[in-house]
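This is the structure, below, for whatever I ask next.
Removed from the display is one protein chain of the complex; every other protein chain stays in position.
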Amino acid sequence: MSEGPTVDDTTAWWSTAITRIAPGEIELRGYPIEQLIGKLDFVSTVWLLTTGGLPTATQSRLLEAALVASVDHGPQAPSIASARMAATCGVGLNSAVANGVNVLGDTHGGAGQQCVTLLSELVATAAQGRDLGEVADEAVAGYRARKAFVPGFGHRFHPRDPRRDVLLGLVEEAVEAGEVSGDYLRAGLAVESALAKGRRAVPMNIDGVTAIVYGELGVEPELARGFFVLARSVGILAHAWEESRSGRRVKGPLPPPLLAGYTGEPTRPFTGD
Amino acid sequence: MSEGPTVDDTTAWWSTAITRIAPGEIELRGYPIEQLIGKLDFVSTVWLLTTGGLPTATQSRLLEAALVASVDHGPQAPSIASARMAATCGVGLNSAVANGVNVLGDTHGGAGQQCVTLLSELVATAAQGRDLGEVADEAVAGYRARKAFVPGFGHRFHPRDPRRDVLLGLVEEAVEAGEVSGDYLRAGLAVESALAKGRRAVPMNIDGVTAIVYGELGVEPELARGFFVLARSVGILAHAWEESRSGRRVKGPLPPPLLAGYTGEPTRPFTGD
Amino acid sequence: MSEGPTVDDTTAWWSTAITRIAPGEIELRGYPIEQLIGKLDFVSTVWLLTTGGLPTATQSRLLEAALVASVDHGPQAPSIASARMAATCGVGLNSAVANGVNVLGDTHGGAGQQCVTLLSELVATAAQGRDLGEVADEAVAGYRARKAFVPGFGHRFHPRDPRRDVLLGLVEEAVEAGEVSGDYLRAGLAVESALAKGRRAVPMNIDGVTAIVYGELGVEPELARGFFVLARSVGILAHAWEESRSGRRVKGPLPPPLLAGYTGEPTRPFTGD
Partner (left out) sequence: MSEGPTVDDTTAWWSTAITRIAPGEIELRGYPIEQLIGKLDFVSTVWLLTTGGLPTATQSRLLEAALVASVDHGPQAPSIASARMAATCGVGLNSAVANGVNVLGDTHGGAGQQCVTLLSELVATAAQGRDLGEVADEAVAGYRARKAFVPGFGHRFHPRDPRRDVLLGLVEEAVEAGEVSGDYLRAGLAVESALAKGRRAVPMNIDGVTAIVYGELGVEPELARGFFVLARSVGILAHAWEESRSGRRVKGPLPPPLLAGYTGEPTRPFTGD
């Protein structure tokens, strides 16, 4: 056994750079937690835990705006509907929230992550001297050739997303103040312009606007999805809580006595065995 | 069919008082979202969505402190370990966070909810003229007779939780300012005193301290668990993100080549069929 | 460190009596897996893993019938609807199935567990010499006094559940063959008779019928829920798979352009900052 793993290998296997615990001590990224409580705001704590450092005032302000903008979009979203149904099935609010969060996948909540990736590629290409408008046109043409959605653009409900202008305004302020570069703002607007040349308008949606924010903040694409998950958890929680107080039991998608349609085989006898 | 449900019944089945959506419009609890972004802070948005109204400065400050205090307690918690393992299994951050949140059940994350319920009972009984100290002694004796844990008290790691004093200090300030009643603070301290009479110290833990905060804020017990879920989601996300960047694949609880122990039947031949 | 935990403590922490792994070896409950594959049927493998021993032919036959009876009840169940929505959100089938399984909680999938508990109490009381019919009448009266549902009885859709007679027939056969005692069958029928004395019929449902099966098999209540979870996973998987092939993206509970109703505050300006 002298050559095998030791108990220290097992504690190292679970190592983290986020939180240090010792009897009577809890530190977040090195800061004693009792110094943070009541002093550091919640959004800055989110930044601290995920990125490792304290945000500037501008970083905190932009992250906060992006989070507030993303909290909810109503019960027709599958994430919210899942959480509301779960809340009537005899599981705790934790499990109801989990079911809502779990479906924020590549298609439902992942467009923001994909849009950060797209904008990063445009920013990197433009940095090599290419014209941003041309690069955006080519990117959009590529999506169209594959009949794919451009992540961050287009919406089933909103011809113009009410969250767009105010969020972009905050980014513009930060650019003017020299706090962020503006590269992602320009890239996002270039994609929007490229799309506007098509047959029908494809406006920037919340995923696109927040992707600009996260890009300007230097947030990596996957973490951008994480921030969306955190923000939408607020709406998921609020809806699960509202539904749990309704007293309904085992809520399905259709009000009784409605039943789902049936499109399968007509009745047939089982003759086996 | 004239008597059956109509399409309006199906939209009513999914009704909510939280968010109103119309083309180009998103309102949270009646407020146009574009008026909130950049103006209303995230914690106040959490309060608005879950309770329906805007918080006072004191309510927002206390909720923020309770949330910051609850964000993380390291990878030895099953919620964090679950999320970290999930992040190595080829699922998105959303699913990793969901797995962490899902286990914040009655035993792991539910003590805060139970403690709010306990303190509410003590407050209600004391309001009928009983001596709070006696009532707390009786409650503690009841738990001991059932060999049950008193929710919100006791900790495996911390002889004294570093989050206790600073959070209670914030509550005291709010009591002195006449912003909250202090009923839950007194009830929580009474339980702590009752427990101190036992053979070994059972200090107030984070669930107990935050239960005092939530009780003072008038937050219902189940929603108190919801707020804990939201706060701990930050730590869960940070840990899932850290692990996802490690490059590990299919991380189990033990570092390879360690294998789980086996306590079952010795090898036996299958002679059936 | 000589007094602290060793690496053996960490492998013991994860000990199991279910499966033994060594290089080139996998044993289930002591049986080399290569001896089971192709020889032991799947349902008997379920019994082996969960209970530790091989089932008799009758045990396997009854468990199989209960599992087949429980596989699906259509998309209006929140478990199925959750899984179908998840399958359109860009997560894998594993996550879609997880969301369906997760909501089989105390209210949705837990009635079988509760019914096994109820029948066990009736069987135990009758074993002490009380008249089973009287005991069942008292139990039903107790639920009615609390305005609670009797777990395992009553259904929104089915005046008579088509699964009842055939499953009870299989139990009767096993009783006549002396393979099971018939205690749970008698207890279940006694509850049904007690309920039939009420103002409106409350027929035995699938949870009640399978609770009789599981009770006769000596399956503990919580594991009975586990078996229901396993059976319903088949329907959940089939529905998630059907939906994933539909090509729909981000399916909500209502077909677009329908929107959820709104019952909250009318539009109001946000004047804070």
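In this document, chain identifiers A, B and C correspond to the written order of the chains, with residue numbering beginning at 1 in each.
Methods note: a residue touches a chain if its C-beta (ideal position, glycine included) is under 8 Å from a C-beta of that chain, and two chains touch if they have at least 3 such contacts.
Being a predicted model, the structure only gives us computed values, none of them experimental.
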Touch criterion as defined above, residue of C:54, C:98, C:187 or C:211 at the omitted chain: C:98
Among C:19, C:56, C:117 or C:181, residue touching the chain not depicted: C:19
Hidden partner interface residues of subunit A, rising order: 7, 10-12, 14-22, 27, 29-32, 35-36, 39-40, 52, 54, 91-92, 94-95, 102, 253-254, 258-270, 272-273
On subunit C, residues whose C-beta touches the chain left out of the figure: 4-5, 9-10, 12-26, 28, 32-34, 36-38, 40-43, 45-46, 49-50, 61, 64-65, 67-69, 71-76, 81, 84, 92-95, 97-99, 101-106, 109-110, 157-163, 165-167, 169-170, 222-223, 225-226, 229-230, 233-235, 237-242, 244, 254-255, 257-258
Subunit B residues touching the omitted chain (full complex): 4-7, 9-10, 74-79, 81-82, 85-86, 88-91, 95, 98-99, 102-110, 156-157, 249-254, 256-260
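We adopt the following convention: only the chains that are shown with their structure count from here on.
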Turning angle required so that subunit A lies on subunit B, C-alpha fit (0 to 180°, nearest 5): 180
Chains most often in contact, by C-beta pairs: A-B
Interchain centroid distance [CA atoms averaged], subunit A/subunit C, Å: 34
For subunit A paired with subunit B, centre-to-centre distance based on mean C-alpha positions, whole Å: 22
Contacts with 2+ other chains: residues of subunit B: 10, 12, 14-22, 32, 36, 40, 92, 94-95, 102, 254, 258
